[in-house]
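Shown below is the structure under consideration.
One chain of protein is taken out of this complex; the other chains stay put.
Let's turn to chain A:
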Amino acid sequence: MTATVEPSAAEHEVGKARIRKEDDHLITGRTKWTDNLVLPGMLHMGLLRSPMAHARIAGIDVETAQAMPGVVAVYTGADLAEEQGSLPNAWQITEDMKAPQAPSLAVDTVRFAGDAVAMVIARTAAEAQDATEAIDVDYEDLPVVLDLADAASDGSDLVHPDLGTNVSAVWTFDSAEAGTGTDVEDEIRNAEVVVERTFRQQRLIPAFMEPRSVVVDPTGTQITMWSATQVPHILKLMLAMTLGIPEHKLRVIAPDVGGGFGGKLQVCPEEVLALLAARRLGKPVKYTESRSESMQAAHHGRDQIQKLTLAARRDGTVTGLKVELLADMGAYLRLVTSGIPILGAFMFNGIYKFPAYHFTCTNVFTNKAPTDAYRGAGRPEATFAIERIMDELATELDMDPLEVRAKNWIAHEEFPFDTVAGLTYDSGNYEAATAKAKELFDYDGLRREQAERRERGDTVQLGIGVSTFTEMCGLAPSRVLGSLSYGAGGWEHASVRMLPTGKVEVVTGSSAHGQGHETAFSQIVADRLGVPFEDVEVLHGDTQTSPRGLDTYGSRSLSVGGMAIVKAADRVIDKARPLAAHLMEASEDDLEFSDGQFTVKGTEASVGIADVALAVFAAHNLPDGAEPNLDSEATYDPDNFSFPHGTHLCAVEVDTETGFVTVRKYVCVDDIGTVVNPLIVEGQVHGGLAQGIAQALYEDAIYDESGTLLTGSFAEYLVPGAPDLPHFTTDRTETPATGNALGVKGVGEAGTIASTPAVVNSVLDAVRHMGVRDVEMPCSPMRVWKAIQAGQTSSTQEGVR
């Protein structure tokens, strides 16, 4: 009988909606943010940034600034030209890719408004700020290149005259050449229907909550850098390679980090400059950017022009897709700028099985902030394009958009499926997710309401938008990255330490910045080792504690980082088994391990893993030659990506008098495989949806004709809040991934990737009958209203009113 209700080890942790163990310190702020750090003798860095988008620096007068109170040093690009090197780009996508020099501090030319031109080191942050304003820079105007299409054309003014072109690289994939499918030009020639559309992915600002911040301490034998970064390991390696500092003389710490969304997957000029200043002066240096600096100078996301040509038969069967992209790099290639469009190249076919696919991307320089990873990185762009054009095909053929999709998607019994883009989708069930979503959404009911509103010419029209998406998570099989000329692998590392008291320390190379790794990884380890959830501590984000790792991005932490932890935990059990056998004087082969206990099969005799850990610590009674240590390490390199999918349905109301769009209902059924913590999943989905809806309706980084960022604060750059968003109805189907033992797929970006096309499709569905063919993102009230006006004037048919 059970006298007490103990937390039964038999009750699985995986699947439990655990409240995140990191939340109490993150939410109360009783924790270590980089900007909270105060070191003895610490100095502060201020940066003077260029207000010009493209100009030659004819002279810099720092004399007044140098004499200001508290100022310790003022440096210009010329002072640091030798030692600052060029900021790294880790992704040479083609052999002849053009990569310009990218100094942290501009030496003779500024190339976007926000480029740093001088730095002040002072005793306080305020003094540093005051002194930057006293620096006088003499700029000579150079021609400003802003328009992406113009920049790519012959005869354009040049961002980097020394390169002789604004085109950095042209990258192609062709299914006929790759042997993954037929020839797309043939399919287009033979098609019964050809749909051609051009979509614009506007420029976005990642807008993480915690601004970028860095502290560098040069004292002692190593240089220590604390940075609000997603990638402490990559940062350490890149700093070593860029600045020539021996790798073992560097330690990088990412303390608690308040969000990133890809925006902190970077080696930032500010990090390099703080390090150089600290090294020169021999004192700790801190820099924390202001929000306006962050919006102006931290990397942006998206910014593509996508031309699509879709070939199909009249029955709705798609036969081929041609994609021609222009991708705006901005002024420089940052860490993975060049590769972002390539990450999308494998996703334009979505969940569909058409036979022919061609992709060409032209990477182009402009005088704007560099672009780089932003939540989804390549996949949102691809998903938007395919899901938008599937709706356009449905319109063209007068079919229901879900019917067109069902006609083309991979049926659940067809997995594993080799796609036309060369990937192998391991598992999925698009039928099940769609059926569930339709039911939760009341699809048929809303279609009826839509018809009624149209019928009576309601000024508020209803639109229904569909997005049946998939994406690739779990970056990444190292061999695949190698074949794409990426500069690193995609493995992850973990170690598990059994402490003498039975507590467990887990070290992961996947450094969290808000995802909830500490909770999810604790749940996995608790199940694996049969120890209480509370007894697991997850350590990360310090290259001294966690010497090996490839960090957090691309929804990789669970499917790659989690698997490394599973492997390391299993090795702990393997090491404990012979010792447990010895302690019980039994044969190893007779032992079974479950719920934290080694039991001699068919007997009551058992010993807990904590007891083994204590025995190992004492080491008094171990088998001959046994090493008194249960700690284990493992590195996991995935064989394949994982492929979450889902069906998202969105209903919007469009006020046709004003063009205002209100999201009325949003239903998503995601299949992310096995769920470790439903609460974390829910949070990721909600945040992802908000960000994807934001791209569809609100956010837009706008430059004026001189290259000044007009949306340099949250007054102009519109990030939606809870009042702007609907109640989300979320649900799941669960088709475990077959590529990893956990069956997990990843959920960090799914909401963002899926939702943008669902919303834009629904906006168009609401007003297409008024003559509207497209609305560029964000679908602002003015854009929607003007599209309706234009549609009403151009269409010969009677207006709705």
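By our rule, a contact is a pair of C-beta atoms (placed from the backbone, for glycine too) under 8 Å apart; a residue touches a chain by one contact, two chains touch by 3 or more; residues count from 1.
Quick note on the criterion: contacts and distances are computed from a predicted model.
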Among "DoxX family protein", "Gas vesicle protein", "Predicted Zn-dependent peptidase" or "Xanthine dehydrogenase family protein subunit M", the UniProt name of the subunit that does not appear here: "Xanthine dehydrogenase family protein subunit M"
Option touching the unshown chain, where A:63, A:133 or A:592 are the choices: A:133
Missing-chain contacts mapped onto chain A: 125-126, 129-130, 133, 290, 292-293, 657-658, 660, 698, 700, 702, 710-711, 713-716, 718-721, 723-724, 780-782, 785-786
